[in-house]
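With one protein chain held back, the other chains of the complex are shown just where they sit.
Right after this comes subunit A.
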Amino acid sequence: MGEKLLMKGNEVIAEAALRAGCRHYFGYPITPQTEIAHYMAKRMPQVNGTFVQAESEVAAINMVYGAASAGVRVLTSSSSPGISLKQEGLSYMAGAELPAVVVNIVRCGPGLGGILPAQCDYFQTVKGGGHGDYKIYTLAPCSVQELYELTVDAFNISDRYRIVTMIMGDGILGQMMEAVEFRDEHEEKVIPYDKDWATTGTQMKRDKNVVTSIYINPEVLEKHNQKLQAKYATIAQEETRVEVFNCEEADIIVTAFGTVARIVKNVIKLAEKEGIKVGLIRPITLWPFPDAAFRQYSETAKAFLSVEMNAGQMVEDVRLAVNGKRPVYFYGRMGGMVPAQSEILNKIKEILAK
């Protein structure tokens, strides 16, 4: 590893993308992720890359579609309302099996909402967002170092499976500075994939490649859908990620992702001082959801508590995974309010007193 640097989360995402071999960025500014565009605007010309500030989010995602079709690594980033605008493009990219990385530094909604941290786009990302049966591989980092690691992984996984990968964070992760250690350039985990499907020009030496999401014939389209679903099943099998912390012998398991998981780790220490054993299951991939970890600990823990910065979204997947074996509770804050340690601890005590 190289030198330790103190960097902003947003800037680390951009730097990680460059290190992963991304040379094309298309975006439109929106708080709290604009530093990604700033960084790319400065750095892309230095590495012979392309930075375009598009006229809108819709234009940006379609530029991403074009670049991905040509087989290059491409990034776009936005925040909730902007990600809503990109949904049509994301569905088309899923249909056309195009790899790309999309960053959503979530702010609070609905509508224009506010710019403070939230996790209210869980449903949008994990359950579809756009039209049609498709999935987006969704990573939820919880530290600046992890923003680096997971952004690099996102490009590799995107290319490997020809799928859109989303990095989902919030304003705290995007705006905060923490120490980050980058690998030396030659040690970077960039895995090259042969994109023999890309539209790179035939040079009159091969048949033409077609990148499309239109299949008018129903038999053909059903087959295409079956192929997509089989791919999603493989990804769920191979690429699910989760952090399990302190769960052995835990009376109650709290589940949280991203920033909230950091707060929960502090709560675990506080609870320990009061003799309460609390575990944490932190989904690192939101899709695929780490059901197995929940199934495993529903044998031992008395109850589960999902803490989120929304009205209760991931909790639905927790309930599906726990499948009625144990009670599943929810605590959430909205509108840019961040759950305090004391609030979470009180909720834990309230549940254990039942």
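Just so it is clear, a residue touches a chain if its C-beta (ideal position, glycine included) is under 8 Å from a C-beta of that chain, and two chains touch if they have at least 3 such contacts; residues count from 1.
The criterion applied here is as follows: contacts and distances are computed from a predicted model.
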> From the names "Phosphoribosylformylglycinamidine synthase subunit PurS", "2-oxoglutarate ferredoxin oxidoreductase gamma subunit", "PadR family transcriptional regulator" or "D-galactarate dehydratase", which one matches the UniProt record for the unseen chain?
Replying inline: "2-oxoglutarate ferredoxin oxidoreductase gamma subunit"
> Of A:Q175, A:T285 or A:Q313, which one is in contact with the hidden chain?
Replying inline: A:Q175
> If the hidden chain were put back, which of A:A96, A:I276 or A:V338 would touch it?
Replying inline: A:V338
> Thinking of the whole complex, not just what is shown, which of A:R23, A:R262, A:K302 or A:K325 touches the missing chain?
Replying inline: A:R262
>> For the chain left out of this view, which of A:L6, A:V47 or A:A353 touches it?
In response: A:L6
> In terms of residues, what is the contact footprint of the unshown chain on subunit A?
Replying inline: 4, 6, 31-32, 114-116, 171-172, 175-179, 259, 262-263, 265-266, 269, 336, 338, 340-342
